[in-house]
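The other protein chains are all here in position, but one chain of the complex has been omitted.
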């Protein structure tokens, strides 16, 4: 319980700092005999990596993943899979001026308060760069879920800079999101407006926030648990653990609280194959903490990026008022790069829920 | 990892069904030598219990807690504290007609899908009655936090049936909430409107949802962890594990995503005692997953109660379409009774974060 | 991680003190739809309970188990099974003289050192009475393993007061042990000598120790894990967590260390049904931390009971030298009553290993 491990049976431990020599993830508990190579992981890492356009940081990292253990003859062995990649474009000098000042709404002050010192360069462990390790691990989970159940996990930017996108969660594909441009929003008109708004903020030395939506289709009924380890509780924990996340919803979320029960309830109906399904999905695929076979649907709120290029009031580590102006390379909006991270976390949650369900019930 | 245990060092395990003989919680890992008696716990249980007015179920349970272990000479021993209370007013007959039908937006179908059968009476383990055990455990955590740090945890209904309350999170007290009437909203005008709206829904055989806000004041800086076990991730898990919860936020939440970074960032300032604090609190007291000394602030979205008295379309366990009309005693709105539950979960999260922080750092 | 929970997927939490109102166990994660009633549990509790002869304490407890949750229509629901029984014959007065003195080789001093005070009556939580809750939980595990795999778990006293028993671990049955007399040793000659030796010690106001052997036959190959959670590591933890345990072995144990590899290795052979098996079993059914299909075999060393009726040198809680003479009702030898406890722990270890293996591999 020291923060860097996620999951119970499908268990991921990450390590590494923004400007250290390397980052990585250990995936323990992976089912054996899954065909796995770096080619299964690299595409997701590539979607997350910076330096891909004007909406993201200009830091250039290849994030080329190596598999150091857990795969033999091209198949997972069931023992820990170590995934690792190097930092190659860190410029720690850009952070020297931050050694004695707390950046507002960053983790500088709280890390100091907790640990008595902190890794100034690149924000150290608090950097969103850590999420690359999650993406690598998530790619393993995604492959497992795809092969075993045909589960498709698709995320997209559904709101940015106050602009909403119209996207059909029941049909949107990963390919549509991937080909919709840097902003990862498959509503072309909204994407254009978002792009313009993000760029405008960037030119102002400012940043924006937004919402990522994510759906998992094909999840069987029965995953999750009653009470504390409800599937939505695990999912909420996973999403809220992302840097800059300030809120998470499943199904109708905050938008459903004003409905009456008679409007909000999802009627059960008999599906085309005789299966039990619901005619609406305000439950977001989860009832009583357990999947019901409908698409799992979640939305995650991301605050605007804390690093801005405008002068800000803050204090020094010595407790004196000062004014800070940021330097370095930073994203004006994390949403586009965070889509694949949200997908990865959902994949990790589902994979762990699958294995624990199978453990208890044999299903 | 089978669902009924919460926490790492301050660890709570609950058991019991809505209509079984008894429910309870085992609190393991409690610091020793805390003065503890049923009088510390009963007031919170009393706030949660049903049958207190027209806004809640007419089921009458005393929920009189017994301490079966873990306290000697009036002090906690450091070993498991078993808290238990009986079910005395269960009327299982009222559920017989549900044996072969799935109630919409309840856990009937998913429990069957997962476990192959379910406890029909009162919803069994999926009943919100389970939360009484959480409240009992939470009262222990709350007392610890109060004695060690003077932490005050206050929750209230901030929105119900579409009506918002105006409440100052920095100053509102538990006493104000307790004395504001059955609806647990300390804004008198909003409380009156909410009460009327809930009662109107009840008379319609319908239900409403809403939002509970909760604040913890006095939490020291440094609690929580980087990466997966961020304080807000633990809090999100705790809140989303509550029955009917569909969303959770900390700080600015979904409302902050449309701001620019320059508006959203919380400037650091030097406080009256020379301490580092922030002049705004959009971070909700948590930065980088770690408390910063400002009030912890969270909001939880609750859907409208799934049990309505209007006829609903659904299917039988045999997979045939049918129409269901509910019977029995049910709440038209869970929000008022859920306030103390949200407070309890926040107390459990904080207590566990305190002990794990102390374990790693000695602070 | 506060001591009173065992297991990962099949998870047991115990509570209760020697002289408190009640003790119990919460079994979380049990597979659903196991037929379960108190009749499945009571026989094991009866084997453990005191007051059955001259070899055990004269305290009389019925240990009549109640199932408070987790079973409906006679079948487990998959949610927590609460097992509970009352203390009815505690005589706390007999412990008053111990309030200010530390009993040698008991937990009095260490509990004070850890927690700042302790439950004097009956030793509180450190009493072997706690193991009754383990036995109740173990009975559930044993039934699961029996029904799913036909696994038979049989323990016996293989050494007491320096007397060894000759028992064939491959064939000994629970019935043979049960009918062999109070000492639970199925070698009649050894049993008679042990009984005489224990009784002689009792008459001297003294106590004896010994070794319990336990075998599980019918365990499939593949259970357990590489590295830290090896099946034998889990088993060692389980056994060493028993009161008075000072050592644990699997297979050849300490007795095998003087062999050469050529003597010790278990040759693989083709079994009668074409299966791979070994012609000897010095591995004790576990190789590389994983079961190999041969009988799991373990031995547990128990020190002589710490409570003796001879005067002993010790110190007071104020740190002054004193002489202590025990009062009350105590066992001259724990071995006979501990047989069913060792069996219970082995059942818990195997059940958890089964579910985690099934979770990862689907087997």
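In order of appearance the chains are A, B and C, and numbering begins at 1 in each one.
Note that in this section contacts are C-beta pairs under 8 Å (C-beta built on N, C-alpha and C of every residue); 3 or more make two chains touch, one makes a residue touch a chain.
As the structure is a prediction and not an experimental result, all values here were calculated from the model.
Colleague: Which one, A:24, A:50, A:138 or A:224, makes contact with the chain that was left out?
Modeller: If we include the chain that is not displayed, A:24 is the one touching it.
Colleague: Using the document's definition of touch, tell me which of C:104, C:181 or C:328 contacts the absent chain.
Modeller: The one listed residue touching the chain not shown is C:104.
Colleague: List the chain C residues touching the unshown chain?
Modeller: Interface with the chain not displayed, on the chain C side: 1-6, 8-9, 14, 102, 104-107, 109-111, 113-116, 125-126, 130, 159, 161-162, 201, 204, 206-211, 221-230, 232-241, 243, 245-254, 256-270, 274-276, 278-279, 282-284, 286-293, 301-308, 310, 312-315, 319-321, 356-357, 360-361, 363.
Colleague: At which residues does chain B meet the chain that is not included here?
Modeller: Against the left-out chain, chain B lists 1, 8-9, 29-32, 78-79, 226-227, 355-356, 358-362.
Colleague: By the contact criterion defined above, which parts of chain A meet the unshown chain? Give residue numbers in ascending order.
Modeller: Its contact residues with the unshown chain are 1-5, 8-11, 13-17, 20-24, 26, 28-29, 32-33, 66, 68-70, 72-73, 75, 77-82, 114-121, 124-125.
Just so we're on the same page, only the chains that are shown with their structure count from here on.
Colleague: So, comparing C-alpha centroids, which chain is the farthest one from chain C?
Modeller: For chain C, the chain whose C-alpha mean is farthest off is A.
Colleague: Whole-Å distance, chain A centre to chain B centre, using C-alpha means?
Modeller: 26
Colleague: Compute the distance, rounded to whole Å, between the mean C-alpha positions of chain A and chain C.
Modeller: Each chain reduced to its C-alpha mean, chain A and chain C end up 45 Å apart.
Colleague: Hey, how far is the Cα centre of chain B from the one of chain C, in Å?
Modeller: Here chain B and chain C have centroids separated by 38 Å.
Colleague: Residue numbers in chain C touching 2 or more other chains?
Modeller: If we look for residues of chain C contacting two or more partner chains, we find 1, 8-9, 29, 32, 78-79.
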